[in-house]
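The complex appears here minus one protein chain, its other protein chains still in place.
After this line comes chain A, so read on.
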Amino acid sequence: MKPFTFERAASPAEAAAAAARTPGSKFIAGGTNLLDLMKLQIETPAHLIDVNGLGLDAIDLIPEGGLRIGALVRNTDLAADERVRRDYGVLSRALLSGASGQLRNKATTAGNLLQRTRCPYFYDTAQPCNKRQPGSGCSALGGFSRQHAVMGVSDACIATHPSDMAVAMRVLDAKVETVRPDGNKRSVPIAEFHTLPGDTPQVENTLAPGELITAVTLPPPVGGTQIYRKVRDRASYAFALVSVAAIVQRDGSGRVALGGVAHKPWRVEAAEAELPNGPKAAAEKLLAGARTTPDNAYKIPLVERTLGAVLAKARG
(Lines give C-alpha, C1' and ligand atoms only; values in the text may rest on other atoms or scores of the structure.)
Protein backbone atom coordinates (compact mmCIF):
# COMPACT_ATOMS: atom_id res chain seq x y z
CA MET A 1 0.00 0.00 0.00
CA LYS A 2 1.28 3.42 -0.96
CA PRO A 3 0.98 6.19 1.58
CA PHE A 4 -2.04 8.36 0.78
CA THR A 5 -3.82 11.41 2.06
CA PHE A 6 -7.43 11.30 3.13
CA GLU A 7 -10.35 13.67 3.31
CA ARG A 8 -14.04 13.56 4.07
CA ALA A 9 -16.05 15.45 1.50
CA ALA A 10 -18.89 17.71 2.65
CA SER A 11 -21.25 17.29 -0.31
CA PRO A 12 -21.43 15.22 -3.49
CA ALA A 13 -20.45 18.18 -5.66
CA GLU A 14 -17.53 19.00 -3.42
CA ALA A 15 -16.39 15.39 -3.49
CA ALA A 16 -16.35 15.49 -7.27
CA ALA A 17 -14.55 18.82 -7.29
CA ALA A 18 -11.97 17.55 -4.80
CA ALA A 19 -11.37 14.51 -6.96
CA ALA A 20 -10.71 16.67 -10.01
CA ARG A 21 -8.43 18.93 -7.98
CA THR A 22 -6.23 16.26 -6.47
CA PRO A 23 -4.32 14.10 -8.93
CA GLY A 24 -4.43 10.38 -8.25
CA SER A 25 -7.50 10.58 -6.04
CA LYS A 26 -10.19 7.96 -5.58
CA PHE A 27 -13.48 7.80 -3.77
CA ILE A 28 -13.83 5.27 -1.03
CA ALA A 29 -17.21 3.88 -0.03
CA GLY A 30 -17.37 0.51 1.75
CA GLY A 31 -13.75 -0.11 0.87
CA THR A 32 -14.31 -3.84 0.43
CA ASN A 33 -12.79 -3.85 -3.02
CA LEU A 34 -10.61 -0.76 -3.07
CA LEU A 35 -8.68 -1.53 0.13
CA ASP A 36 -7.87 -5.08 -0.97
CA LEU A 37 -6.53 -3.74 -4.23
CA MET A 38 -4.52 -1.03 -2.47
CA LYS A 39 -2.85 -3.57 -0.18
CA LEU A 40 -1.66 -5.47 -3.24
CA GLN A 41 -0.65 -2.22 -5.00
CA ILE A 42 -3.02 -2.87 -7.84
CA GLU A 43 -4.70 0.42 -7.00
CA THR A 44 -2.31 3.12 -5.83
CA PRO A 45 -4.34 6.24 -5.13
CA ALA A 46 -2.41 9.15 -3.66
CA HIS A 47 -5.55 10.59 -2.12
CA LEU A 48 -8.78 9.07 -0.82
CA ILE A 49 -12.05 10.93 -0.62
CA ASP A 50 -14.46 9.34 1.81
CA VAL A 51 -17.99 9.59 0.45
CA ASN A 52 -19.73 7.83 3.31
CA GLY A 53 -21.05 10.94 5.02
CA LEU A 54 -22.74 12.61 2.06
CA GLY A 55 -26.31 11.64 2.85
CA LEU A 56 -26.47 9.35 -0.17
CA ASP A 57 -27.80 6.43 1.81
CA ALA A 58 -31.56 6.64 1.35
CA ILE A 59 -33.93 4.72 -0.90
CA ASP A 60 -36.70 7.07 -2.08
CA LEU A 61 -39.80 6.66 -4.14
CA ILE A 62 -39.67 8.64 -7.36
CA PRO A 63 -42.95 10.58 -7.69
CA GLU A 64 -43.47 9.46 -11.30
CA GLY A 65 -42.83 5.85 -10.26
CA GLY A 66 -39.70 3.88 -9.56
CA LEU A 67 -37.03 4.05 -6.89
CA ARG A 68 -33.98 6.18 -6.35
CA ILE A 69 -31.27 4.21 -4.54
CA GLY A 70 -28.59 6.35 -2.95
CA ALA A 71 -25.04 5.49 -4.03
CA LEU A 72 -24.08 4.68 -0.46
CA VAL A 73 -26.99 2.37 0.34
CA ARG A 74 -25.46 -0.83 1.64
CA ASN A 75 -26.08 -4.04 -0.29
CA THR A 76 -27.69 -5.57 2.79
CA ASP A 77 -30.13 -2.70 3.21
CA LEU A 78 -30.99 -2.62 -0.48
CA ALA A 79 -31.67 -6.34 -0.57
CA ALA A 80 -33.87 -6.10 2.52
CA ASP A 81 -35.91 -3.07 1.44
CA GLU A 82 -39.57 -3.95 1.34
CA ARG A 83 -40.23 -2.14 -1.94
CA VAL A 84 -37.25 -3.81 -3.58
CA ARG A 85 -38.30 -7.21 -2.39
CA ARG A 86 -41.84 -6.70 -3.58
CA ASP A 87 -41.33 -4.96 -6.91
CA TYR A 88 -37.75 -5.73 -7.93
CA GLY A 89 -37.22 -9.23 -6.58
CA VAL A 90 -34.49 -9.97 -9.11
CA LEU A 91 -32.36 -7.24 -7.56
CA SER A 92 -32.83 -8.46 -4.03
CA ARG A 93 -32.00 -12.02 -5.07
CA ALA A 94 -28.93 -10.97 -7.02
CA LEU A 95 -27.59 -9.02 -4.07
CA LEU A 96 -28.13 -11.86 -1.64
CA SER A 97 -26.30 -14.28 -3.92
CA GLY A 98 -23.18 -12.15 -3.73
CA ALA A 99 -20.25 -12.11 -1.32
CA SER A 100 -21.11 -12.76 2.34
CA GLY A 101 -23.29 -11.16 4.99
CA GLN A 102 -20.38 -9.23 6.45
CA LEU A 103 -19.27 -7.90 3.08
CA ARG A 104 -22.78 -6.93 2.06
CA ASN A 105 -23.11 -4.92 5.26
CA LYS A 106 -20.22 -2.75 4.08
CA ALA A 107 -20.55 -2.88 0.31
CA THR A 108 -22.38 0.00 -1.34
CA THR A 109 -24.47 0.39 -4.45
CA ALA A 110 -21.91 2.53 -6.29
CA GLY A 111 -18.96 0.47 -5.07
CA ASN A 112 -20.62 -2.69 -6.28
CA LEU A 113 -21.12 -1.25 -9.77
CA LEU A 114 -17.48 -0.22 -9.84
CA GLN A 115 -15.88 -3.33 -8.38
CA ARG A 116 -13.05 -4.59 -10.48
CA THR A 117 -12.55 -7.92 -12.17
CA ARG A 118 -11.54 -11.10 -10.33
CA CYS A 119 -9.14 -12.28 -13.04
CA PRO A 120 -6.36 -13.93 -11.03
CA TYR A 121 -3.65 -12.40 -13.19
CA PHE A 122 -5.03 -8.95 -12.48
CA TYR A 123 -4.40 -9.80 -8.82
CA ASP A 124 -0.77 -10.86 -9.27
CA THR A 125 1.31 -7.76 -9.93
CA ALA A 126 4.17 -9.89 -11.22
CA GLN A 127 2.13 -11.06 -14.20
CA PRO A 128 1.42 -9.18 -17.41
CA CYS A 129 -2.08 -7.71 -17.44
CA ASN A 130 -3.33 -5.04 -19.80
CA LYS A 131 -6.02 -3.96 -17.41
CA ARG A 132 -3.58 -3.34 -14.57
CA GLN A 133 -0.67 -2.23 -16.70
CA PRO A 134 -1.78 -1.24 -20.19
CA GLY A 135 0.43 -2.68 -22.90
CA SER A 136 1.96 -5.42 -20.76
CA GLY A 137 -0.11 -8.20 -22.31
CA CYS A 138 -2.94 -10.47 -21.22
CA SER A 139 -1.87 -13.49 -19.18
CA ALA A 140 -5.33 -15.01 -19.19
CA LEU A 141 -5.16 -15.53 -22.95
CA GLY A 142 -3.31 -18.81 -23.16
CA GLY A 143 -3.40 -19.11 -19.38
CA PHE A 144 -6.01 -20.03 -16.80
CA SER A 145 -9.29 -18.62 -18.07
CA ARG A 146 -12.05 -20.78 -16.64
CA GLN A 147 -13.84 -17.77 -15.13
CA HIS A 148 -13.34 -15.52 -18.11
CA ALA A 149 -15.57 -13.82 -20.63
CA VAL A 150 -16.88 -15.30 -23.85
CA MET A 151 -18.77 -12.28 -25.17
CA GLY A 152 -17.42 -8.89 -26.22
CA VAL A 153 -13.86 -9.92 -25.51
CA SER A 154 -10.81 -8.43 -27.21
CA ASP A 155 -7.25 -9.48 -27.85
CA ALA A 156 -6.29 -7.18 -25.02
CA CYS A 157 -8.52 -8.59 -22.28
CA ILE A 158 -11.07 -11.32 -21.63
CA ALA A 159 -11.99 -10.38 -18.07
CA THR A 160 -15.52 -10.39 -16.72
CA HIS A 161 -17.32 -7.87 -14.60
CA PRO A 162 -18.00 -9.84 -11.43
CA SER A 163 -21.03 -8.03 -10.00
CA ASP A 164 -24.31 -9.84 -9.44
CA MET A 165 -26.20 -6.68 -8.56
CA ALA A 166 -25.31 -5.02 -11.86
CA VAL A 167 -26.81 -7.90 -13.84
CA ALA A 168 -30.14 -7.44 -12.09
CA MET A 169 -29.97 -3.69 -12.60
CA ARG A 170 -29.33 -4.27 -16.28
CA VAL A 171 -32.43 -6.39 -16.66
CA LEU A 172 -34.39 -3.73 -14.74
CA ASP A 173 -33.15 -0.94 -17.05
CA ALA A 174 -31.67 1.04 -14.19
CA LYS A 175 -29.97 4.40 -14.67
CA VAL A 176 -26.87 5.69 -12.94
CA GLU A 177 -27.05 9.28 -11.67
CA THR A 178 -23.84 11.22 -11.30
CA VAL A 179 -22.43 14.59 -10.49
CA ARG A 180 -19.36 15.90 -12.26
CA PRO A 181 -16.59 18.09 -10.85
CA ASP A 182 -18.16 21.11 -12.54
CA GLY A 183 -21.39 20.42 -10.69
CA ASN A 184 -23.29 19.11 -13.71
CA LYS A 185 -25.49 16.10 -13.17
CA ARG A 186 -26.41 13.39 -15.60
CA SER A 187 -28.20 10.11 -15.74
CA VAL A 188 -26.64 7.22 -17.69
CA PRO A 189 -28.63 4.15 -18.73
CA ILE A 190 -26.89 1.14 -17.24
CA ALA A 191 -26.54 -0.34 -20.72
CA GLU A 192 -24.16 2.50 -21.51
CA PHE A 193 -22.45 2.61 -18.14
CA HIS A 194 -20.02 -0.31 -18.35
CA THR A 195 -17.79 -0.70 -21.40
CA LEU A 196 -16.22 -3.56 -23.30
CA PRO A 197 -12.45 -4.01 -23.02
CA GLY A 198 -11.47 -3.22 -26.62
CA ASP A 199 -7.95 -1.83 -26.69
CA THR A 200 -8.36 -0.11 -23.35
CA PRO A 201 -9.34 -2.71 -20.78
CA GLN A 202 -8.20 -0.36 -18.02
CA VAL A 203 -11.32 1.68 -18.84
CA GLU A 204 -14.36 -0.06 -17.42
CA ASN A 205 -17.12 2.52 -17.54
CA THR A 206 -18.11 5.87 -18.99
CA LEU A 207 -17.51 7.94 -15.86
CA ALA A 208 -15.35 10.99 -16.45
CA PRO A 209 -12.42 11.67 -14.11
CA GLY A 210 -13.77 12.84 -10.77
CA GLU A 211 -17.37 12.01 -11.65
CA LEU A 212 -19.24 10.75 -8.59
CA ILE A 213 -22.15 8.34 -8.60
CA THR A 214 -24.94 9.75 -6.47
CA ALA A 215 -27.72 7.25 -7.08
CA VAL A 216 -29.12 4.47 -9.17
CA THR A 217 -32.72 4.82 -10.30
CA LEU A 218 -35.12 2.03 -11.13
CA PRO A 219 -38.04 2.59 -13.48
CA PRO A 220 -41.59 1.80 -12.33
CA PRO A 221 -42.07 -1.88 -11.52
CA VAL A 222 -42.72 -4.20 -14.45
CA GLY A 223 -44.08 -7.16 -12.49
CA GLY A 224 -43.51 -10.65 -13.84
CA THR A 225 -41.68 -13.52 -12.27
CA GLN A 226 -38.25 -12.28 -11.28
CA ILE A 227 -35.46 -14.78 -11.04
CA TYR A 228 -31.75 -14.56 -10.39
CA ARG A 229 -29.93 -17.83 -11.00
CA LYS A 230 -26.26 -17.88 -10.14
CA VAL A 231 -24.19 -20.92 -11.11
CA ARG A 232 -21.02 -21.64 -9.19
CA ASP A 233 -18.76 -24.43 -8.01
CA ARG A 234 -19.67 -24.08 -4.37
CA ALA A 235 -22.95 -23.22 -2.76
CA SER A 236 -22.01 -19.78 -1.46
CA TYR A 237 -19.26 -17.19 -1.36
CA ALA A 238 -18.11 -17.58 -4.93
CA PHE A 239 -18.37 -15.45 -8.02
CA ALA A 240 -20.68 -16.56 -10.78
CA LEU A 241 -19.43 -18.88 -13.48
CA VAL A 242 -22.58 -17.82 -15.25
CA SER A 243 -25.65 -16.04 -13.94
CA VAL A 244 -29.02 -15.25 -15.41
CA ALA A 245 -31.27 -12.40 -14.33
CA ALA A 246 -34.71 -12.78 -15.79
CA ILE A 247 -38.12 -11.19 -15.66
CA VAL A 248 -40.67 -13.42 -17.29
CA GLN A 249 -44.27 -12.37 -17.87
CA ARG A 250 -47.27 -14.63 -17.84
CA ASP A 251 -47.46 -14.62 -21.64
CA GLY A 252 -43.92 -15.98 -21.90
CA SER A 253 -42.38 -12.71 -22.96
CA GLY A 254 -39.61 -11.33 -20.85
CA ARG A 255 -36.16 -9.94 -20.40
CA VAL A 256 -32.92 -11.59 -19.58
CA ALA A 257 -29.39 -10.47 -18.75
CA LEU A 258 -26.29 -12.59 -18.18
CA GLY A 259 -23.49 -12.31 -15.69
CA GLY A 260 -20.13 -14.04 -15.82
CA VAL A 261 -19.86 -13.90 -19.60
CA ALA A 262 -18.62 -10.40 -20.40
CA HIS A 263 -16.90 -7.25 -19.24
CA LYS A 264 -20.37 -5.92 -18.47
CA PRO A 265 -23.80 -7.34 -17.74
CA TRP A 266 -24.79 -8.96 -21.02
CA ARG A 267 -28.15 -8.30 -22.56
CA VAL A 268 -29.25 -8.72 -26.16
CA GLU A 269 -32.69 -7.38 -27.03
CA ALA A 270 -32.98 -9.73 -30.03
CA ALA A 271 -32.62 -12.69 -27.69
CA GLU A 272 -35.59 -11.59 -25.65
CA ALA A 273 -37.88 -11.88 -28.64
CA GLU A 274 -36.88 -15.54 -28.76
CA LEU A 275 -37.69 -16.30 -25.12
CA PRO A 276 -41.12 -17.76 -25.91
CA ASN A 277 -39.31 -20.15 -28.28
CA GLY A 278 -37.24 -21.61 -25.51
CA PRO A 279 -33.73 -21.48 -24.12
CA LYS A 280 -31.92 -22.75 -27.18
CA ALA A 281 -33.26 -20.05 -29.45
CA ALA A 282 -32.66 -17.31 -26.91
CA ALA A 283 -29.16 -18.54 -25.99
CA GLU A 284 -28.21 -18.62 -29.65
CA LYS A 285 -28.95 -14.92 -29.96
CA LEU A 286 -27.41 -14.06 -26.61
CA LEU A 287 -24.18 -15.81 -27.47
CA ALA A 288 -23.88 -14.94 -31.15
CA GLY A 289 -20.24 -14.26 -31.92
CA ALA A 290 -18.95 -15.87 -28.74
CA ARG A 291 -15.21 -16.33 -28.46
CA THR A 292 -14.13 -19.00 -26.04
CA THR A 293 -10.94 -20.49 -24.68
CA PRO A 294 -10.53 -24.22 -23.96
CA ASP A 295 -11.02 -23.36 -20.27
CA ASN A 296 -14.27 -21.45 -20.62
CA ALA A 297 -15.99 -23.07 -23.60
CA TYR A 298 -18.32 -24.81 -21.13
CA LYS A 299 -20.03 -21.47 -20.58
CA ILE A 300 -21.79 -21.79 -23.92
CA PRO A 301 -23.84 -24.88 -23.04
CA LEU A 302 -24.07 -23.67 -19.46
CA VAL A 303 -25.78 -20.45 -20.45
CA GLU A 304 -28.35 -22.31 -22.49
CA ARG A 305 -29.04 -24.79 -19.73
CA THR A 306 -29.20 -22.15 -17.02
CA LEU A 307 -31.62 -20.23 -19.16
CA GLY A 308 -33.58 -23.46 -19.45
CA ALA A 309 -33.66 -23.76 -15.67
CA VAL A 310 -34.85 -20.18 -15.31
CA LEU A 311 -37.61 -20.52 -17.91
CA ALA A 312 -38.75 -23.80 -16.40
CA LYS A 313 -38.92 -22.15 -13.00
CA ALA A 314 -40.80 -19.18 -14.38
CA ARG A 315 -43.38 -21.54 -15.85
CA GLY A 316 -43.70 -22.94 -12.34
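We take it that contacts are C-beta pairs under 8 Å (C-beta built on N, C-alpha and C of every residue); 3 or more make two chains touch, one makes a residue touch a chain; residues count from 1.
The rule we apply is simple: contacts and distances are computed from a predicted model.
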item: Hidden chain of the complex, named as in its UniProt record, picked from "Iron-regulated ABC transporter ATPase subunit SufC", "FixH family protein", "Transport permease protein" or "Oxidoreductase"; value: "Oxidoreductase"
item: Absent-chain contact - pick from A:142, A:209 or A:252; value: A:142
item: Selected residue (touches chain absent from view) among A:273, A:288 or A:312; value: A:312
item: Option touching the unshown chain, where A:20, A:40 or A:80 are the choices; value: A:40
item: Full-complex contact with the absent chain, from A:68, A:118 or A:185; value: A:118
item: Chain A residues that touch the omitted chain in the full complex; value: 1-3, 39-41, 118, 120-121, 123-124, 126-127, 139, 142-144, 146, 229, 231-239, 241, 298, 301-302, 305-306, 308-309, 312
